[in-house]
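Left out: one protein chain. Kept in place: all the others.
Naming follows writing order (A and B), and every chain is counted from residue 1.
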Amino acid sequence: MSSTIVSLPDQSTARIPKTNFITKENGLLSWLLTSDHKRIAILYLISITFFFFIGGAMAGLIRLELLTPQSDLMATDTYNKVFTMHGVIMIFLFLVPSVPATLGNFLIPLMLGAKDLALPKVNLLSWYLYVVGGIMVLYTMVSGGVDTGWTFTTPLSTHYLNTNVISTGLAIFVAGFSSIFTGLNFIVTIHKMRAPGMTWFRMPLFVWAHYAASILMVLGTPVLAIAIVLVLLERTVGIGVFDPTKGGDPLLFQHLFWFYSHPAVYIMILPGMGVISEVISTFSRKRVFGYTAVAFSSVAIAVFGFFVWEHHMFIMGVSNYSMLVFSLLTMLVAVPSAIKIFNWTFTLYKGSITFETPMLYAFGFMGLFTIGGLTGVFLASSGTDIHLTETYFIVAHFHFVMVGGMLMAFLSGIHFWWPKITGRMYPEKISQLAALITFIGFNFTFFPQFILGTLGMPRRYAAYPPEFQILNVFSTAGATILGVGYLLPILYLTWSLKYGEIAGNNPWQATGLEWQIQSPPLTENFIEIPIMDHDAYDYEWLERQNQKEKEVTSVG
Amino acid sequence: MSDSTAIAQTPHGTHEHPPYQRHHFESMDQQVDATGFAMWLFLLTEIMFFGGLFTAYLIYRNWYFPAFVAGSHQLNIFWGSLNTLVLISSSFTMAMGVWCAEMRKQGALVLCLVLTFILGIGFLGIKTIEYKEKFEKHHVPGLHFSVKSFVDPASDPDIAQYHDKPLRLDMARHTELYFFLYFAMTGMHALHMIIGIGILGFMIFRARAGAYTTGHITFVENFGLYWHFVDIIWIFLFPLLYLISRHG
Partner (left out) sequence: MNHISQVLWQFLIKWLTNFQLYPPEASKIAPQMDALYFFMVLVSLIGLTIVILLVVSFSILYSKKRHPVAVQIEGSTLLEATWTIIPLGLFLIMFVWGALIYFRVYTPPANAMNIYVVGKQWMWKAEHPGGQHEINALHIPVGRPVQLTLISQDVFHSFSIPAFRVKREAIPGRYTTVWFEATTPGTYHLFCTQYCGTNHSAMIGDIVVMTPEDFKRWLAESTSGMSLAQNGERLFASLSCNACHNGRADSRGPSLANVYGSKLTLTSGQTATADEAYLRESILNPSDHVTQGFAPIMPTYQGQISEDGVIALVEYIKNLDSNYRVDQTLNTTGLLPEGEGRAASAGTKPAGQTPAAKGTVKQ
């Protein structure tokens, strides 16, 4: 243990605190009717993990089908349904709520020194809305599925398909409101619930990232909601605003849909970036390099992120001049991401670095997100976008950002705060192995897809020309490795719930307020509301604090 | 407000604060601040929600202006104006309600809420009359929609006052788009009204029990914001849908 910074309590005497938010009340109802943000976070964690594995199974089926050029495992219709369900589940039921609804929910009040989110009941309502949305998606699956693709392109979705578009649309509508309420809750909490002394520039970067993502949730999601309402009306009533034969414009749907769905990728990635800031700082034992730059880059991503949606429509016959504006803005949104990457890198400089699992995932994030971000520039540059869009290049690009970036960040965060959430450590060695397997499997799965896309293989194809097979075989082989990488954490994290070492308050010696209280925390978080008298990531303050404690115990 | 402070039975028991203060808040001010702020944010999402509809409206109005003018002539300006009046009055009674709650006048508060309730129902009633008229004239999109009044305005006595020129069939059928937007926008607005009226009913019930006259008026205040917001949406819908030929 000498090479790590883990400061575990003496295992012979260590105990999990008797009263904590988990043991406070018992029974299923005490969980289902709770308004404790920490319990709701756990409810979310269980439900999104459930949907992640359903979506993952769909991904497995897709990769299996693509092992051979012909569509031989399933009919093309089935394949279309499978990739649609994969997209819908992964985006609306996993990626959007993943970090915010679990870690954000658990940590934002703790980090701000608040007893709960501002609106605890609304928080519970969000979870229920999420569950209702999830159940409707499951209903869609068992009652025949839907094959619109997660993008619901009109007029395909409105007039040319007879699958369960309506139940899927309603599911997304409901799940959307869950996301709106979560974002709204975060914004109000961050504005109004900060502990005394917790100024905006003393907040952890995790909170800044969530603030930026919440703005996107609150302003973007309603536009998706109305777009879906219009699609559903067009489907049921038969006339609509997106039907060209009736004078409507299908491009209007594209505008409304991407007005949400592009910012949505920032909703997904920003909270992940927040996790990375915390992890890198903690395991370098050094304050984040350029705190203000990182904080403002989150906000800049949120602001610019709202004005880039048309880059999804460059080849749809939009005006050349509007293309110029949107291509330029898309380039601008790449800059804050670069700023973040370099600031994280320089956080390592002159640090005192250890390599626990969360840090390994964070390194994975930095590499893969850099690739994902830079390939995004290929698509932002309008000329190359023509060739690369709608091919596997784009599939690879967003999987690098979403899976390589977001999922790595999510796993990093889950490992990092696992001791705080459960009071117990995860097993270190096997989890490091899992991180490594995930990284290798990921690259094997998605890197070949960049080449496939450059060669021109279109996305959403159940069958493809035989010369693309080699790379597809690689990709499928990688996916099996990746699958193992994702199954391992489920197993050992469950194991650790009972057998993990007792974590103590602050095993990583991190500076956040959440680490200064017991693990797992009390229901009301803080016995006394803390007063923030130092900056975020102030390791000297932490040292003084430790010193003081030592003196107290030695005197005592 | 502080004079109503009572010692609450809280789990931790050490703090003194009014019973309506949720104990994750440090002070009543913080609670009022936070919930009010949340309401404003919620209204912001509502604006974005209606914003999608307004965008669609503006685009098609621009493309198919004659059809939109002809379509709007089918709307009854009398009913529309009356409804605007009804809704503005309801906003006034709602504002009065908030004031009564603040002044702790229980009877007056209940009266104001009941008036608001009645005006809200009245609005929906008038809307129903208008919808029924559209139904009878086959102006409901997707449901045996007929363009007769637009290709042959002379056959339609309701619009004689406008002396409309007949529309060619290709333009006339875009009136269906107008009516779709009319129903989508006013329908979405009516849905908000229905939700509002439901909450109002609940509030009247609670107000009679004296729930809002103890100094804790956050709920009434926030509901007031919602009600005014729904009102403002109508203030935009009315000219856009009814008076379009008057601001061409």
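What we mean here is this: contacts are C-beta pairs under 8 Å (C-beta built on N, C-alpha and C of every residue); 3 or more make two chains touch, one makes a residue touch a chain.
Treat the numbers as computed from the prediction; the structure is a model and nothing was measured.
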* Structure fact -> Full-complex touch with the removed chain, picking from A:293, A:436, A:488 or A:529, is A:293
* Residue, one of A:314, A:398, A:426 or A:439, that touches the chain absent here -> A:314
* Give the residue, chosen from A:161, A:237, A:433 or A:529, that touches the chain omitted from the document. => A:161
* Structure fact -> Given A:131, A:166 or A:374, the residue that touches the chain left out of view is A:374
* Asked: Which of A:25, A:390 or A:428 sits in contact with the chain that's absent?
  -> A:390
* Asked: Considering the entire assembly, which residues of chain B contact the chain that has been omitted?
  -> 63-64, 66, 167-171
* To do: Since one chain isn't shown, list which residues of chain A touch it in the complete complex.
  => 3-5, 71, 76-77, 80, 147, 149, 151, 153, 155-156, 160-161, 244-245, 247, 249-251, 284-287, 289-293, 314-317, 320, 323-324, 327-328, 331-332, 334-335, 338-339, 341-343, 345-346, 348-355, 363, 366-367, 370-371, 374-375, 377-378, 380-387, 389-391, 451, 454-456, 458-465, 467, 469-470, 473, 539-540
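The criterion applied here is as follows: only the chains that are shown with their structure count from here on.
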* Distance between chain centroids, defined by C-alpha means - chain A, chain B (Å) -> 36
* To do: Quick one: which bits of chain A touch chain B in the complex? Just the residue numbers, please.
  => 114-116, 118-120, 122, 180, 184-185, 187-189, 191-193, 218-223, 225-227, 229-230, 233, 237-241, 246-249, 252, 255-256, 524, 529
* Name, in rising order, each residue of chain B that touches chain A in their complex. => 12, 22-26, 30, 33-35, 37-38, 41-42, 44-46, 48-53, 55-56, 59-60, 63-64, 141-143, 145, 173-174, 176-177, 180-181, 184, 188
